[in-house]
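Here the structure comes first, spelled out in structure tokens, and everything after it is commentary.
Removed: one protein chain of the complex. Kept in place: all other protein chains.
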Amino acid sequence: MPLLNAQDVTVSRGARRILEGLNLCVGEGELWQLVGGNGIGKTSLMRVLAGVTRLGVEGDIGLRETPLFLGHASAIKPLLSAYDNLRWHPSGAVQADRGAVSAALSAVGLEHCGESPVGQLSAGQQRRVALARLWLTQSKLWLLDEPFTAIDVSGARLLEAQLQAHVAGGGSVVFSSHQPNQFSTELRVFDLSEYACD
Amino acid sequence: MWTFIHKLGSPPWFYRISGVILRWLLPMTVLALAVGIVWGLLYAPVDYKQGNSYRIIFIHVPAAVVALAGYYVMAFAGALSLIWKIKLADTAMRAAAPVGAVLTAIALFTGAVWGKPTWGTWWVWDARITSMLILLFLYLGVVALWDAYDNKAAAAKACAVLSLVGTVNIPIIYKSVDWWYTLHQGASIKFSGESAIHSSMLYPLLLNIVAFYALYACVVLLNMRAQVEVDNRHARWLVEQIGDD
Partner (left out) sequence: MTSLDRFLLGQFQRQLKLAFSRPGEILNPIWFFMMVVALFPLGMGPRPEQLAPLAPGILWVVALLSQLTVSHRLFASDYEDGSLEQLVLSDHPLALSALAQVLAHWVVSGVTLALLSPLFAVVLALPSEAITTLVASLLIGTLGLSLIGAIGAALTVGIRRGALLLSLLIIPLYVPVLIFGTSAVVEASRGDDGSAWLALMGAWAIASLILAPPAISAGLKISLDA
């Protein structure tokens, strides 16, 4: 059984149809990139695939297990420390013990920023705190909406490496991005403009 | 049962059936209202205590009864919309809310008009009037919530939840207002509404209550049909249907 199987999915917002007749099947060890211009519905589709939005969705979406979903808003509280933020993650089988959290923080290069409130870090560092969840999760399927925004070149390389490692281990990733990325593994491109309505 | 519910949910079917119903119901409603109001206002006997002013109950009581029932109708439509995801139930709820609010306002207004000659003041914090006022607030909440959502499918779900919450609360609100009134009764005017009503007044009153129910059904159906027409303005079946009529 595939990790994600979306068949004949139609997404509407209010009375307006956004995407129509969409099929996407994600097996193990696959790296997918959603592409399409602004406003075509990448974020909407991500939320639909993850199961955040259910209203105005027709068709079947089968998920083998709860995926890890990281949306536009990264569920990071600026008033709490990076530790407290990462130890709370109710979805997608995230490990929350202290040792794992500090290992994840050093993996994203923030080993010294664990205790201070995240709001005092720079935007790029805050983004890295959110992405540190990729080092904590045990979910096989990752749904990442624009993971490459607001991080620098070294951060992007780090993220690419982590996505490839996950795919190499039999996991799968669906992400949306505008940036050109450098992957050594096969990248499957899913173009939303084929399914867009008017 | 299942197919019936789904049939009920299909706009073309609803549009056709409601058209047939209205063709009969509308004239009968007009007739019943005319008879009931003429009977109540002109032919029912004069009340020995209140004189002619009591006659406003022939509008006040039916409006109040149907307004309260209308909230339950709306909540029932909301439950249908949440449980069976019937789009037509959304339309029904959307249609029922303002009608109920207007009926509540009519009940409050006629109550005030009645209060002036009876109690010598336009407004009395009587238990029933106060409950009616709160019912109006509950209706206005649903209408305001509907307007606030841009996505109307979500608006319907939100209003359904709100009206179900309201339904659970209405009996508690009514009971608590009753207790509140008893507790403070020493300070306000006593009103003995429990006196038996003579049959010569009861029959026109009952007729008016039935007529108001029918009127409510007509207005809600007409309102729903208008909404269906807007939602399906590009659909071929609607053009054919209107062409047939």
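Letters A and B mark the chains as written, and numbering starts fresh at 1 in each.
Keep in mind that, in the parts below, a contact is a pair of C-beta atoms (placed from the backbone, for glycine too) under 8 Å apart; a residue touches a chain by one contact, two chains touch by 3 or more.
Model, not experiment: these values are computed from the prediction.
Which of A:15, A:52 or A:123 touches the hidden chain is settled by the complete complex: it is A:52. Within the complete assembly, A:75 is the residue of A:61, A:75 or A:107 that touches the hidden chain.
By the touch criterion stated above, the residues of chain B touching the omitted chain are 82, 134, 137-138, 140-141, 144-145, 148-151, 153-155, 157-158, 161-162, 164-166, 168-169, 172-173, 175-177, 179-180, 183. The chain not shown here touches chain A at positions 47, 50-56, 66-67, 69, 71-77, 79-80, 84, 87-92, 117.
To be clear about the criterion, only the chains that are shown with their structure count from here on.
Looking at the complex, you find that chain A touches chain B at residues 13-15, 55-56. By the touch criterion stated above, chain B contacts chain A in their complex at residues 150-154, 157, 231.
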